[in-house]
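With one protein chain withheld, the remaining protein chains of the complex are depicted in position.
Chains here go by letter, A and B, matching the order in which they are written, and residues are numbered from 1 within each.
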Amino acid sequence: MAIERQPLGPLGAVGAADLRVRSLNSRQLLRGGEIEGPNASAHLEGADFERYVEESVLTTTLDRAVAWARSNSFFPATFGLACCAIEMMSIVAARVDVARFGFEAFRASPRQADLLILSGRVSIKMAPIVRRIYDQMLEPKWAISMGACCSSMGVFNNYALVPADKFMPIDVHVPGCPPRPEALMHGVLKLRKMVQDDPDMGWRERYEARGTEEVVPELTAATPLPPAVDGVGGESIQDTAGA
Amino acid sequence: MSSTEQPTISEYRRREQSITLSPLQEQLGETEGDGSTQEMLTLNFGPHHPATHGVLRLLVTLQGELVRDVKPVIGYVHTGIEKTAEDKSYWKVIPVIERMDYLSYYFNALAFCGAVETLAEVEVPKRAQYLRVIHLELNRIMSHLVWLGTSALDLGAISMFWYCFREREKILDLFEMSSGQRMHTRYFQIGGVMEDIPVGFAEKLRGFLKEMPSRVDQYGALLNRNEIVLQRLRGTCPLDAESLLALGVTGPLLRAAGNPWDLRKAAPYSSYEDFEFKIPVGTHGDNYDRFAVRLAEMYESVKIVEQALEGLPEGPHITEDRKVALPPRHELATSMEALIHHFKLVTEGMRVPPGEVYFPIEAPRGELGCFVRSDGSSKPARVHMRDPSFVNLQATAPMVKGAYIADMIATLAMLDPILGGIDR
Partner (left out) sequence: MPDATGLELIAQELRDLQGKDVVTDTTFFRNQATVSVAPASIRAVLAQLREKGYAFLASVHGVDYYPQEPRLGVVYELLNMSRVDRIAVKLRVPTEAPDVESVTEDWPTANHQEREVYDMFGVLFHGHPDLRRILMPEDYEGHPQRRDFPIGGEPVIFTFNEAESVGSPE
């Protein structure tokens, strides 16, 4: 069955009537009813129907809406290690104002943050602590490696440093020594674009969590409490509810 | 804390117990009452915490809210800079050594360049010395601005951060004009400075110098009569000059306690004797004096830069000795010796006669000394930076013992530790 897709055309050229007809047709399609007009013969079923809806009807899936919200509200964790931390403080300052994008809420606690900007050199004594902080952050979380020292070894290629890739996944590397605040802003905006385009950014693969998105109905039913043993402890729901 | 049974402890905890706090607990003696006021709590403060001036970890033993003992644990940003410096030729050490104390990078570079110039007996032209002084004092102002912004942030006066960083951006614009980089500019070279200042630098600098004193007045107006800042800083954690000297503390901390020791006046280097400036000295040695001394130093640094700019002599910006400094590029087309010198300097580096020198300067945090040992080759055999923050950190414990934990935060802020310098 051939699906004819008609381009929408430049915005000014499309007549209002044509757009109205199309939206009425799509509403009919979604209801599963008959459609009139140009595509009257196109009855779609199943997967074809879903694909058609995705491609030609302007809907926003919940995923993309959530990704848009997430990407515009990063809460960076205050994690300054060395010289790059001063330039990271500069993006909070007035010239390159990170508050324009909504990222000025630097959270001190990693549990409230979702973006870890690793700014500075990671020494071998600090690496397990960085990993611990990263683990304490809740999903979805992203990491930006700012500066040359944590992206690669930077200026210092010696026994004392660890490149951040060795112990935690990094999403964006920002080169520079130290990167200008504008460069770091560019990196953060690149991350924002990445999050908008790809909502989970591969973390489901990373944690082998594919197939865990759906809610399994059987597990959401109320589970009964274990029965009372010899009158010691253990009350069932019915008892407490009746009391 | 009277615990008679020892729970099984993991290997990690056992290693941490090498820091023994038992002498303190013995001092508490017999408990009176139910022991609730005698229990001591050891809090791990850092290395990642909001009131951070770097990744400093403190093991704080508290009795209620009083600090009974503080043990700093450092090394979380140890970069092996000194070992890396042994691996590189003298010219290439400068970018590495600059990244040590990352707020006062010109000072790190000067300490090292000064030591090598002493070793190699290279004379720095007068214009280069004045240019160095301009950049050093601008760096001092910038370091104090960052200190002020982050310290006020720690105390809760959050808007100071934006004001101080606004000024800092202007200084970084000047650095970008002269060297191309905002931070870690590699501007100081052995024998002088990398390049002469461009056209327009002097005007921009004059404009900055004209408005800077009024800005410092504004910072004073914001903080000096703020009741909360005064209560947090006045009279908290004082330490007298004798204890500070025994602990090896120099810089604004020592000057706040009343001792006017400043290497720029006592043992002038790089033409500091040509300039007229005062040394601000405090009286009580408490946190407020440390704050006031640094604020006053900003005025003095502005004066020094003004004098250096007005008196800037003509001349070369780097030594003429071709065995130490690169020849100017136009000479490479005409002179064979210049080409050979350029080649040798870039591939092998300069050779320095064997010996050991220690070159101390006055950094924003205290005496910054550079010890260089040369064995005659083109790479240094040992570079050691005597960092002021590393030594000043030892004063934390005597300062905060017996004070509240909030005072400890204020003291850490006023101490101005830079962990890059401490850990190197």
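Operating definition for what follows: a contact is a pair of C-beta atoms (placed from the backbone, for glycine too) under 8 Å apart; a residue touches a chain by one contact, two chains touch by 3 or more.
On a predicted model such as this, the values are computed, not experimentally measured, just so you know.
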Candidates B:42, B:63, B:118 or B:377 - the one touching the absent chain: B:118
Sole residue of B:158, B:221, B:246 or B:340 that reaches the chain not shown, by the stated touch rule: B:246
Sole residue of B:92, B:204, B:373 or B:401 that reaches the chain not shown, by the stated touch rule: B:373
Listed residues B:62, B:391 or B:418, member touching the removed chain: B:391
Residue among B:74, B:305 or B:325 touching the omitted chain: B:74
Positions on subunit B contacted by the hidden chain, ascending: 15, 18-19, 74-75, 78, 80, 82-84, 86-87, 118-119, 121, 245-249, 261, 266-267, 355-358, 360, 367, 369, 371, 373, 381-382, 384, 386, 390-391, 393-394, 423-424
For subunit A, the residues touching the chain missing from this view: 124-125, 152-153, 156-161, 163, 165-166, 170
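We take it that only the chains that are shown with their structure count from here on.
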Residues of subunit B defined as touching subunit A within the complex: 47-50, 52, 54-55, 75-81, 83-84, 87, 95-96, 99, 102-103, 146, 149-150, 161-162, 165-166, 168-169, 182-184, 419-420, 423
Complex interface listing, subunit A residues touching subunit B: 78-83, 85-87, 89-90, 92-95, 108, 110, 120-121, 123, 125-126, 129, 133, 149, 155-161, 177-178, 180
